[in-house]
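All protein chains but one are shown at their positions in the complex.
For chain A:
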């Protein structure tokens, strides 16, 4: 189950995360969710397991089936439990962050794994500076705060790219700048 974490340091940043330029109004949020390995969101978990897992006993060996079972996703091959778990946590986090939406049917290929955390940091910084805001990074120390909550060095970053009409941030009047706005930093606590 993912749980929203109350982080005063993030709330300070979130208050700074809304400003206007000559062309547009920018609003953003940074939120932290914890992923407990107790699968409380059982329904979603079961749904994903049955969709992607390879069950030797019941499946046939037809070419289509084998193809589905070896789907390579941004999280790794989906017949591995660890990959499915990453997908599960990401979908559960999206569900928790956007309560009016249900992301259970989102396909793994709508996510993309970012090459490195440093590149993401650079890209976000560039976007923010270009929109005229350096306080979030320099004064409010966005990355230092994030590093304290999740260890950035240990993180995988994924971007969610929704279908055109179906974007929770894409309500009327908004211009979606970059998919980076919709990213999750995922620290794998149970890395053995």
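Simple rule for what comes next: contacts are C-beta pairs under 8 Å (C-beta built on N, C-alpha and C of every residue); 3 or more make two chains touch, one makes a residue touch a chain; residues count from 1.
By our rule, contacts and distances are computed from a predicted model.
When the listed names "ATP synthase subunit epsilon, mitochondrial", "N-acetyltransferase domain-containing protein", "DNA-directed RNA polymerase III subunit RPC6" or "Origin recognition complex subunit 3" are checked against UniProt, the chain not shown comes out as "DNA-directed RNA polymerase III subunit RPC6". Although one chain is not drawn, the whole complex shows that of A:28, A:74, A:108 or A:162 it is A:162 that touches it.
For the chain left out of this panel, the touching residue among A:2, A:106, A:120 or A:157 is A:106. Against the chain not displayed here, chain A makes contact via residues 99-103, 105-106, 162-163, 165-166, 168.
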